[in-house]
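Pasting in a structure now, in structure tokens, and then I'll have a few things to ask.
Heads up, one of the protein chains got dropped from this complex, but the rest are sitting where they should.
To keep things simple, chains are lettered A, B, C, D, E, F and G as they appear, and every chain counts its residues starting from 1.
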Amino acid sequence: MKEEIIMAGFGGQGVMSMGKLLAYAGMKEGDEVSWMPSYGPEMRGGTANCTVIISSEKIPSPLSSRPDTVMVMNLPSLEKFAPMVKEGGTILINSSLIAKEVERDDIEVIKVPANEIANELGNSRVANMVMLGAYLARKNIVKLDTVKKSLKDVLPERRHDLIPINEEALDRGAALVK
Amino acid sequence: MKEEIIMAGFGGQGVMSMGKLLAYAGMKEGDEVSWMPSYGPEMRGGTANCTVIISSEKIPSPLSSRPDTVMVMNLPSLEKFAPMVKEGGTILINSSLIAKEVERDDIEVIKVPANEIANELGNSRVANMVMLGAYLARKNIVKLDTVKKSLKDVLPERRHDLIPINEEALDRGAALVK
Amino acid sequence: MKLVAGYPDSLTEKPFHYCPGCTHGIIHRLVAEVIDELGIREETIGVAPVGCSVLAYEYFDVDMFEASHGRAPAVATGVKRVHPDKIVFTYQGDGDLASIGTAEIIHAANRGEKITTIFVNNAIYGMTGGQMAPTTLVGQKTTTSPFGRDTNTAGHPIKISEMLSVLDGSAYIARVSVHDPKHIRQAKKAIKKAFQVQIEGKGFALVEVLSACPTNWGMAPVEAVKWLADNMVPTYPLGEFKEVE
Amino acid sequence: MKLVAGYPDSLTEKPFHYCPGCTHGIIHRLVAEVIDELGIREETIGVAPVGCSVLAYEYFDVDMFEASHGRAPAVATGVKRVHPDKIVFTYQGDGDLASIGTAEIIHAANRGEKITTIFVNNAIYGMTGGQMAPTTLVGQKTTTSPFGRDTNTAGHPIKISEMLSVLDGSAYIARVSVHDPKHIRQAKKAIKKAFQVQIEGKGFALVEVLSACPTNWGMAPVEAVKWLADNMVPTYPLGEFKEVE
Amino acid sequence: MEQVKRVVFDEERCKGCELCTTVCPKNIVKMADRINSHGYHPAEVAAQEECISCGLCAMICPDVVIRVYRPE
Amino acid sequence: MEQVKRVVFDEERCKGCELCTTVCPKNIVKMADRINSHGYHPAEVAAQEECISCGLCAMICPDVVIRVYRPE
Amino acid sequence: MGEKILMKGNEAIAEAAIKAGCRYFFGYPITPQNALPEYMSRRLPEVGGVFLQAESEVAASNMVYGAAGAGARVLTSSSSPGISLKMEGISYIAGAELPAVIVNMMRGGPGLGGIQPSQSDYFQATKGGGHGDYRLVVLAPSSVQEAVDLTMEAFEIADRYRNPVMIVGDGIIGQMMEPVEFKKEIDPADLPKKDWATDGAKGREKNVINSLFLDPRELEKHNLKLKAKYDKMKEKEVRYETYKMDDAELVIVAYGTTARIALSAIELAREKGIKVGLIRPISLFPFPEKIIAEAAGKVNSFLVVEMSAGQMVEDVRLAVNGKKEVYFYGRTGGMVPSPEEIVEEIVKIGGAIK
Partner (left out) sequence: MGEKILMKGNEAIAEAAIKAGCRYFFGYPITPQNALPEYMSRRLPEVGGVFLQAESEVAASNMVYGAAGAGARVLTSSSSPGISLKMEGISYIAGAELPAVIVNMMRGGPGLGGIQPSQSDYFQATKGGGHGDYRLVVLAPSSVQEAVDLTMEAFEIADRYRNPVMIVGDGIIGQMMEPVEFKKEIDPADLPKKDWATDGAKGREKNVINSLFLDPRELEKHNLKLKAKYDKMKEKEVRYETYKMDDAELVIVAYGTTARIALSAIELAREKGIKVGLIRPISLFPFPEKIIAEAAGKVNSFLVVEMSAGQMVEDVRLAVNGKKEVYFYGRTGGMVPSPEEIVEEIVKIGGAIK
């Protein structure tokens, strides 16, 4: 098993932490994992992305030029990463912010109204968890449960009160594709 | 023709300028010349030396490990350079300051009471020219006359009043070995 | 209608890359307005630093250098010595000028180098993500003073303007702020003087501009300018420290 | 009979390599006497500069570093942070401290680094054969200011003590001279204070010692100390500039 | 085209920092609900007639968004 | 051996700079005619009995040549 | 310990240094390694150590000189332009024979360049960017775990030889998170005392830390001593890894991040039926020339892949010494070669293999 995932969105959308959480959970399940962020100078406004690889073998390159899965939280990310998805791969789209359709028919497209659901839950910042939940349900690379259990390790202590809402968001996302 | 000469003495004894003068005169006569000083940090008290090479051909190394001639103005220089003189070569010794004898019989030794003569002339600083005069008379590498004519080019303008005494010193030195 | 606040000629059209509410933008505009008003756009050569304003060379519509970190005053010296009739300015952050570039700014000032320096003091390293600067306030938390700046190990905020004023070569030294329109107006006046001093050949001129870094201070812009007024200004007294006649 | 002036324990037996009449020798002796008097020979770590006093590590009979040119304060910082209970001093010339090492001395002072600096200002680069220093007097001829220091191109003599006194981290700053016994006595007092300030953990301490370089000034030693008194002292006022209680 | 507005915003340059809203003596600079192509809510002045052309909003704007005119 | 002289010169260290000769209140420090092994004329005090052990000569000597004693 | 945690390379190196008994860090911020000093600024006070943000890289390297000479294990880190500024200091540290560890998270150059991953400081690290004949031991991890292990070893090597050791990485090694395990932890109090260090000459002769030898005979002697040390390193400290060399017809030589990518390329190439192996130098100095020379007897050709315009390729050519063709593929300026590009290159060479 080897899964290469790219997550992308605006600076504040939490794509980095969603990637870390996924990688952490993968590690917990005994897989080899790597997490690689994009980085730039501290000038704001750009998009951020990270690459997570989860594999049963040692991971060669931590970068991915043909990811199995891409999750995009905003439009620029869609445009940048949709063409990269491996044939037969999957793209998850934050349909709350992205109206545009994917112009490929050789990949699976999953629309996740991540911001809408997050707003329903009362915290727009958990849109990333909604997205991740959908991914986990679709791909079965890492167990949803492991991800939930990882929250307390990945979130800083002062944010532990947010664990329940994060779990809920994961569930809501997962429910979408089940 | 190729002549390698090392001149050595205390810091203030003018061995550098005597070497420059010789090299300059050599150049004036159309020979290839090089002048190479010893150099050190600006901490005083050591001895100074320079190597002059005069040749009818292009000069390979500007250093000399087996000089044809050595002129020593003080005792430490004698000890350092006497062993280096080429077999059959010449050493000129400032006998005013050096009582010690040269312990080699394969080289020619010329004693020049340079300081005494300079003092007689009324300026102890021309001891170097006495020595140089003796050398020129002995070796015929460069004409005494050319050296004299070079004085005005080598001495800074404000010292041109010293040309006569320098010439006299050269003559007195030359007279010694004639 | 008459234009009372427009877009300076000495700025290119390029939008700034700065974060929302970053006062680097205000300072850029002031410098450009001064260049316009003095009519020296075609005589001016600017030197950008390494710092958030590294891309200043894209914004000022004058001949520009991008200098290595801290060395803008040395670069400006090289330029000014070649073109003594031109106007040369450096634009530098507090990491750039007050830390790595300490020797260069002090010696440019001491030589009385006829250049103008705009010193943007935002008490932090903006570009690299919020590390402590020598101008960081006592107790201020940054990514390399996570427990707040401790004077016992990291010393006190450094007083560049006061220090440069001691040197004989400095002709004009002032500290200003841009946290509100009144202070922005004063800042512009000081910047203008700092260029005039150069035009008149009097010597080295520097304006230290207290500036906000909302991003690395972790504040909204409105909050940040308030923090500037309430905390930086008391630490760094405003005023003209030196003016040679 | 009682010894009233002897050979300090904190000097090795090695004769100095300095030129005849070079007052580096006096200053070495004073530092050694102070170390003796404070009884800290076995607690002291010294940092020699690059300059005529580069071989200071052979003369002081304490643990020593030979630092790179200008960086003695940074080296001393490294040492002091590892051994906060030891006494660390730097001995630096004016080229070393006031030129290439400007940033290091200013930031050591600003951090309030608990070290003592002996700053030997002889208005010239001795070691390298008499080039202009930032402390060279106006009009003074050196091998790189052959027509005399011109303030228009080379600026004014830099006032290190005055400048460092502005910084909050400096605890003791004084300027002294060694041109006659009276001033030598004062110099020793200041040096002693500068070590005591460190022992008491008060912060950064520096003594600027005006010193003669007969060789590169082109004077006999007796003439040189007179020139020092007549020309350097008026340019560099003596006194204690800062003393934190 | 004749200039009619007193305050003109180059909306695409606006980063929604809100600094301009804090300095207007007439309190007429407001943040719009819409977002520009960079994702920021731009500042705007609806009540142009209340503007006194004091220029303070332009003076504090870090992004040179605002032009201010005064009737001659 | 009992110390009898008030001023003692470590002659081989002396560089003949003459600074000591300028500060002696008794004017008894003089340059010797002889030269030491480094080629310098060393300073000396012949009139030891005139010395008042003020220590000034030692204080200004850059080469730590001079030891001064005072009768107890 | 023993437990796996997910860490960024920069932070993992910092923690590894602490686990190796390092309690002193002097540095100056620069992308892409800021997470390292930032981590140190939080952690060192917890373990009684000192984090000091220096006024510049020049000062930082001289603080390292001071702390190392004072007997401590000490770390500094920077990225390319900052490392250039440390060159004089590094030459002094090597000249005075002080142990210290220096991290360079390389970025694209020259000049200000950019901040994306690069390997274009290879020459500077391995041949001496500073003046004089000195050498650093240069170690190039290609995973976060290896960064941890090599950092801990670096302190041992530095102390063993009294010589600075440089860890080279790039933005990928520094920013990437991978699971790591810290296999041991050293209490600085347990480290053997350095009897040459300056800590006050109490009851002993004074110690001097120095690189000045005015007499050229002395300086030559010193250089010969250094050379003997470097020769010993060449004998004892060579580190490398090989992969699928048994049947390889073409060998990729690559280090660090590039070696990771080469692994992906090897997978792809082997899918295509091209037998490609890898020699991954872990120590860049001493360079694993023997294994390369040996391989030259077996394989058809070499492909050196670097994120540079071609630097390590010279060392590979020296090792191969004309026996086989040595090809080069490089990307520069922060561009990272993709496995596909490398395979393309391999296919091209395929045609060239005689």
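Convention: a contact is a pair of C-beta atoms (placed from the backbone, for glycine too) under 8 Å apart; a residue touches a chain by one contact, two chains touch by 3 or more.
Predicted model, so just to flag it, every value in this text is computed and none were measured.
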item: Touched by the hidden chain, restricted to displayed chains; value: B, C, D, G
item: Candidate in contact with the missing chain, chosen from G:Ala68, G:Met106, G:Ala197 or G:Leu250; value: G:Met106
item: Full-complex contact with the absent chain, from G:Glu185, G:Glu218 or G:Asp247; value: G:Glu218
item: Touch list for chain D against the chain that is not drawn; value: 50, 54, 66, 68-70, 95, 99-100, 102, 125, 127-129, 131-132, 134, 143-147, 153-154
item: Missing-chain contacts mapped onto chain G; value: 58, 80-81, 83-85, 87-88, 91-96, 106, 108-116, 118, 120-121, 123-124, 127-134, 210-224, 226-227, 308-311, 314, 317-318, 320-323, 331-335
item: For chain B, residues in touch with the removed chain; value: 20, 23-24, 27, 32-37, 39-41, 59-63, 65
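We adopt the following convention: only the chains that are shown with their structure count from here on.
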item: Computed distance of Cα centres, chain E from chain D, in Å; value: 59
item: Centre distance in Å when chain B and chain D are each reduced to the mean of their C-alpha atoms; value: 42
item: Chain F residues counted as touching two or more neighbouring chains; value: none
item: Overlap residues in chain B, where contacts from two or more other chains coincide; value: 41, 45
